[in-house]
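The complex appears here without one of its protein chains, the remainder shown in place.
Right after this comes chain A.
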Amino acid sequence: MLRIEKLYKNYGRFRAVDGLNLHIPKGEIFGFVGPNGAGKTTTMRIVCGLLDATSGKVYADGIDVINKPRELKRKIGYMPDFFGVYDDLKVMEYLEFYSSIYNITGSESKKVCQDLLELVDLSDKRDFYVDSLSRGMKQRLCLARSLVHNPDLLILDEPASGMDPRARIEMKEILRTLKSMGKTIIVSSHILPELAELCTAIGIIEKGRIVMSGTVEEITRKVYHAQTIRIRVIDKLDEAVRILQEYPDLDGVNRVSENEVEASFKGDEHFMNALLVRLIQQNIPVTAFNQLDGNLEDIFMKVTATGEEKQ
C-alpha cells in the first residue's frame, strides 16, 4: 500500500529524514515510533503531499506522491498531530464542508456524514457547534473528517495525544473497526504499550532512519535475541528448575519468587509445548505458563540508546 524508497529531507544543513525506506502492506496498522524530532511527522507530511522531499520516492497504492498529488490525496486521509477545527461550524456542517471538497453533496453527503458520526460515536452531537466539543470529541471528529472521502490509507499523527484513558480506548476501538473495513493505517504515538496492542507492525525511527521494523514479536526477538518464559507452580519449584536446566535451548533459568521461575529460550511454540508437556508428565503442578511479551517501551529505549551509542 505504501512504499517509501531512499527518502531524504533536509532543512538547510539539518537532515530530518535520512534515506528512509519503508514498505507497508495493505490492511496493516503500522505504528510509527520514534523520539521527538526523529522525522515521523516530516515523513508523514511528505507522504500526504504537504511537504516536498529533498529526494526519494513515495508511492501510495502505486501512485507517485510527487507526480500525482491530487490523485494521491483522494486515497489518503490525514489527521495531523496539532490541528484546529472551525469553531463556528456545527459538527454536521463541518463534515459536510469537507465532503463538499470531494464533490460529495446533497443526500449522499448527509448519509456519509451521518455514518461517520455514528462510527466515531458523535451522532448525538451533530447539531452542536464544534467549539462546544471536548478535546477527545474534536479528535474523533477530525478522524471522521479524514474518512469523509473513504480513503484507503489513513495517516494519523498522534491521534490519541491529550486524550483521557477512556477516550484513548474508544479511539483504539475505532481504529480496529477501520482495520476490519480494510483500511491501511499508519499511526504515530508516544503511548507505546497501546501501539504494541493495536499495531500489526511497528517501525522505530531515529535520526530520520528506520532502525528496526516488523511485528512486536519479531522486533523483540531481534533486540533480545531470545524470548522469556515464566512458569508458576504450586510447589516442587526445585524439581521444575532441575528439569528446565536439562534443556540446552533454555538459558539463564532464574527463580523470580517462591513459586515462579523464568528462563530465556530461542525455540519456537513447538518447543514451548514440549516443555509444558514434560513438566506436566513429571507431575509438576503448573498453574501458569507464559511467554512474556516484549515490552515496546524497553525495546524502544534499547534500540534508540543503541543508536546514540553508535554515534
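Rule of thumb we're sticking to: a residue touches a chain if its C-beta (ideal position, glycine included) is under 8 Å from a C-beta of that chain, and two chains touch if they have at least 3 such contacts; residues count from 1.
Operating definition for what follows: contacts and distances are computed from a predicted model.
S.K.: Determine which name in "Spore germination protein", "ABC-2 family transporter protein", "Polysulfide reductase" or "NADH-quinone oxidoreductase subunit K" the UniProt entry assigns to the undisplayed chain of the complex.
M.R.: Result for the unshown chain: "ABC-2 family transporter protein".
S.K.: Given the contact definition stated above, which residue among A:63, A:85, A:241 or A:276 touches the chain not shown here?
M.R.: Hidden-chain contact among the options goes to A:85.
S.K.: Check each of A:104, A:163 or A:263 against the chain that is not shown and name the one that touches it.
M.R.: Of all options in A:104, A:163 or A:263, contact with the hidden chain holds for A:104.
S.K.: Touching the hidden chain in the complete assembly: which of A:2, A:48, A:122 or A:244 does that?
M.R.: Within the whole complex, the residue contacting the unshown chain is A:48.
S.K.: One chain is left out of this view; which of A:115, A:235 or A:249 touches it in the full complex?
M.R.: Hidden-chain contact among the options goes to A:115.
S.K.: For the chain not shown, which residue from A:35, A:69, A:214 or A:267 touches it across the whole complex?
M.R.: Candidates A:35, A:69, A:214 or A:267; residue touching the omitted chain: A:69.
S.K.: Just the residue numbers, please: which parts of chain A touch the chain that's not shown?
M.R.: Touch with the absent chain occurs at residues 45, 48-53, 66, 69-70, 73-74, 76, 78, 80, 82-86, 88-89, 93, 97-98, 100-105, 108, 112, 115-116, 119, 142, 145, 147, 149-150, 181.
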